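I have a structure here, written as structure tokens, and I will follow up with some questions on it.
A single protein chain has been removed from this complex, and every other one stays in its place.
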Amino acid sequence: MANDTTFTRADGRATNELRPVRITRGFTSNPAGSVLVEFGNTRVMCTASVEFGVPRFKRDSGEGWLTAEYAMLPSSTHERMPRESMRGKVKGRTHEISRLVGRSLRAAVDLRELGENTIAIDCDVLQADGGTRTAAITGAYVALADALAYLQEQGVVPGQPLRSPVAAISVGLINGVPCLDLPYEEDSRADVDMNVVMTEEGRFVEIQGTGEHNEFTRDELNQLLDLAEGGLQELIAKQKEALAGELN
Amino acid sequence: MANDTTFTRADGRATNELRPVRITRGFTSNPAGSVLVEFGNTRVMCTASVEFGVPRFKRDSGEGWLTAEYAMLPSSTHERMPRESMRGKVKGRTHEISRLVGRSLRAAVDLRELGENTIAIDCDVLQADGGTRTAAITGAYVALADALAYLQEQGVVPGQPLRSPVAAISVGLINGVPCLDLPYEEDSRADVDMNVVMTEEGRFVEIQGTGEHNEFTRDELNQLLDLAEGGLQELIAKQKEALAGELN
Amino acid sequence: MANDTTFTRADGRATNELRPVRITRGFTSNPAGSVLVEFGNTRVMCTASVEFGVPRFKRDSGEGWLTAEYAMLPSSTHERMPRESMRGKVKGRTHEISRLVGRSLRAAVDLRELGENTIAIDCDVLQADGGTRTAAITGAYVALADALAYLQEQGVVPGQPLRSPVAAISVGLINGVPCLDLPYEEDSRADVDMNVVMTEEGRFVEIQGTGEHNEFTRDELNQLLDLAEGGLQELIAKQKEALAGELN
Amino acid sequence: MANDTTFTRADGRATNELRPVRITRGFTSNPAGSVLVEFGNTRVMCTASVEFGVPRFKRDSGEGWLTAEYAMLPSSTHERMPRESMRGKVKGRTHEISRLVGRSLRAAVDLRELGENTIAIDCDVLQADGGTRTAAITGAYVALADALAYLQEQGVVPGQPLRSPVAAISVGLINGVPCLDLPYEEDSRADVDMNVVMTEEGRFVEIQGTGEHNEFTRDELNQLLDLAEGGLQELIAKQKEALAGELN
Amino acid sequence: MANDTTFTRADGRATNELRPVRITRGFTSNPAGSVLVEFGNTRVMCTASVEFGVPRFKRDSGEGWLTAEYAMLPSSTHERMPRESMRGKVKGRTHEISRLVGRSLRAAVDLRELGENTIAIDCDVLQADGGTRTAAITGAYVALADALAYLQEQGVVPGQPLRSPVAAISVGLINGVPCLDLPYEEDSRADVDMNVVMTEEGRFVEIQGTGEHNEFTRDELNQLLDLAEGGLQELIAKQKEALAGELN
Partner (left out) sequence: MANDTTFTRADGRATNELRPVRITRGFTSNPAGSVLVEFGNTRVMCTASVEFGVPRFKRDSGEGWLTAEYAMLPSSTHERMPRESMRGKVKGRTHEISRLVGRSLRAAVDLRELGENTIAIDCDVLQADGGTRTAAITGAYVALADALAYLQEQGVVPGQPLRSPVAAISVGLINGVPCLDLPYEEDSRADVDMNVVMTEEGRFVEIQGTGEHNEFTRDELNQLLDLAEGGLQELIAKQKEALAGELN
């Protein structure tokens, strides 16, 4: 690895430093859980809604289900994007991220304890500046926790479905330097881009690393994972701190 | 009209009283204009983006164009709504409101002064509690004003395209009593429901009154319009106040 | 209002004069009600079909339902329009008008008296020359009356679901002059365009006025409504006359 | 073949007798050619519209093109059919017939003589009682003739693109008896169903015979073709008679 | 008919000669029947899958059903074709052929003997060189036979649903010369193109003849049918030979 030792980040952060993270619970009032999560300028509204019953493939299983949908508002990006509902088609990228969010959040819930209920996670990006999928997963865990607490209060859920926190962060190689939490400007020129989803216990839920612009070695992978693990422990602390506070 | 003189509104407002209105400029930073507008619990993000060039039917006309899209986030309503992009179809109601917003905002811009540029208005409902289309129009005017000011600063726009303020409000008959600015609970049981779009000069841009549950007389129409005109003058004052402040 | 006193209409009509109206019952034989309605050169085939049962949201309510779909044949306009089924999408305008027709006709039927049956109204424009939505509503009332009479004859409908006549007409300001029943040539250059739906008792079902090209004052609104009320009483007389005749 | 010698048709026709045929030119006024064709209770509106220019695969070929679309109005059938535009998909049957109409009418026009213009044929079934595709082809030829005459008058078309008449008829085996021009009641229970498209010179443009309910022998095929040829000569006479008259 | 006596085919075949035909049973292992059929360079994978139950219109009829879908892989043609799933629409040609395959194979199965089961035929063209629909039908019969044998072995099917063989072949006029089994190069310049589907007993299931480039006489039709009958008897012998062998 040809690290560029004179490397500085445009926003002045250290390579292992997260952008300022804010988690606002009770952002809207209709869904059972509603969170605004901010990773720097990236802002995602994450909600968890409850639907009684389960999809057909889970019927009479005694277990619940969790689905997730991710989308970007047309005005969330620097150049306005066409609205997917008007095109009549969902883009591959949207599908790919929705599926990642769903798998990640299902790791945070014990479906047997949920009973035959479905949690619908919605992550709508209000403002995009890189890392929208990782902010979405991180915020959605908090919305999920609020929704499950609400369901338990209502006596709807038979058990204790919430498992330990799950958070996500991006890491990447910029000019050969491993960096944590890439904003759009870095993400678009990174050689390697990796998203890591982890539980509080340090176990991986998902690792997706892509070296489309330049492949990466096993050694670089290890450096990126070290960096990610540090950032994820910080994020999980933020999630727990947010959940410890009063709900608006 | 069989007015119910003992009538009181669930939220304690007078029949000619608006819900608390808040207009936050610079709500997001990517679009040229970005506003969060709140009518009580109804919250709509309104943005105005600029696209160079015009649709084919305006090409070489020397004039600009303005389009608008309205949508509700799936978690904005009390019961979660299916996402239109996933259904692959836009609902009739969404189309109807998008068209209303477009016509209303085109009344606020002189297309000849805009040059061959297109303004794309997006109104995304974050939280719905009745009156989303009127909040959308009212907020979008402010986003439009910010976007046009930005374009003039950039020297892109040849003239002075912004016309005087346009705002919108709902009125309706509840148990025969004309009421201003209906929240969802009132809207869903109103006999008559009317949306009025007006300019600062008191000229109507659009009137849409529907008596699906009970038709209305000419006299009732006049009472509703009187009520709307009062509310609209207040809203226009709010728009002007918001625009007089500093942009975040 | 700067009325143009020298104003004459291209087709020589007085400003408060309808185009020749023809209502042909029994236009086709498969639907329970089938009407060809003509407002001058505008020709719309309006049918009312019966479907047993009701949509899910009305199930076990004891009430019926009425839906409506409006469409233009591709060859109905001066320049052929692409067929919506081939585009795979319904245009916003089509949705908007279908919804207006549905609301207007639901005002003409007592859903409780209908029992759990659904009436499907179809309005297909064979030839378009302005005022297609108002012709559609006016003709559809007659088709609805025939369909309900048929249902009563068959013993399917428990009560007397037909309410008093509902008709619709357009009015507009042409060079500042209020005019009744605009053909395409006038409609496309009108400053203000309004569609009014009214019952025989003179109660409004729907008012939709749009001043996209030029806003309108309260005074102009009143002149337009006066004009519309006159035209609507004539149309309702035509509907009653048609229904008094023999069905082909 | 086990002919049923006691066979009589529900409508009393001889087995080689067409239903009453009516061809009304100038049925609507916007398209260059517009015809209402009736085969008994089957009624189809056939129009021919002109579009300047040709599709990409014909560009700079010096030749024109002809496309065709067939559709049934939702209320044209005994039980109302869902509208294809609302389903967002065109059914296979609709596609199949549109393609048949297109191939048949292209046999009636010399594309080189047409210049780089496109004729769009629309066949919209107002009332369906069997044989809609054959009525559509037969009527569309007349609409095409009127459209081409109009284009020649306008000086748009360089040559003489109209070729000799093309007409279509259905034949089928009912209880083993070959019958001409099947109405719906016969068509739905026919063992074999065949559509034959022929020119005035007795040359075949298209033969489509289907024995889904019961296959057919070479001998039966010959009997059916004999029957079809007789009917087609009558239809072509009707087309020529219609074209010899005054256009409304 | 102006036969070109010096006519020779590009691949050196006699005019009444089939391309080399190969039928490979057990081509894949998941479906109940799976066949690769080759007519020269045309290669189609034909499978027959079993679905328990029947579509709604057959429910409680005691009868089964058979559906068919035909498709071309995007890389099957000389120039790559856009994938229909990505376009979101199935082309008319695909629909037309799927329907033909379905009708043809339903003639090979006694639906009453099938019980309330559904056979789904899939014909996916791996390599296209003309005659894909006729190869599809011919191969699908063999896949159907294997699937029905499997169902009988499993005791699922109450009766003997397989009827006698059904095969299909194309014939056409090339420079006025009737030819059997057209490859793409001949098909694209044929004056007349006909597909014939026949049973072992020599009864026609379907005849589709198209003279878009040049109409055809009754005499030419007879020559083409003679040619087709010869080829079809050969194909049926191949089907029987394939079915007499061991299944891989």
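Note that the chains take the letters A, B, C, D and E in the order they are written out, and that residue 1 is the start of every chain.
Convention: contacts are C-beta pairs under 8 Å (C-beta built on N, C-alpha and C of every residue); 3 or more make two chains touch, one makes a residue touch a chain.
Please read these numbers as outputs of a predicted model, since none were measured by experiment.
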item: Displayed chains contacted by the hidden chain, counting the whole assembly; value: A, E
item: Among E:21, E:37, E:120 or E:169, the residue in touch with the chain that has been omitted; value: E:120
item: Absent-chain contact - pick from A:98, A:127 or A:170; value: A:98
item: Contacting the left-out chain in the complete assembly, out of A:190, A:205 or A:236; value: A:205
item: Selected residue (touches chain absent from view) among A:83, A:106, A:133 or A:238; value: A:106
item: In subunit A, positions touching the absent partner; value: 89-93, 95-96, 98-99, 103, 106-107, 194, 198-199, 201-212, 215-218, 221, 225
item: Missing-chain contacts mapped onto subunit E; value: 28-31, 34, 41, 43, 45, 47, 49, 51, 69, 71, 73-78, 80, 83-90, 94, 120, 122, 124, 126-128
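Everything that follows uses one rule, which is that only the chains that are shown with their structure count from here on.
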item: Approximate Å spacing (C-alpha centroids) for the pair subunit C, subunit E; value: 51
item: Centroid spacing, where centroids are CA-atom means, of subunit D and subunit E in whole angstrom; value: 27
item: Where subunit E touches two or more other chains, by residue; value: 88-89
item: Which pairs of chains touch, using the document's own definition; value: A-B, B-C, C-D, D-E
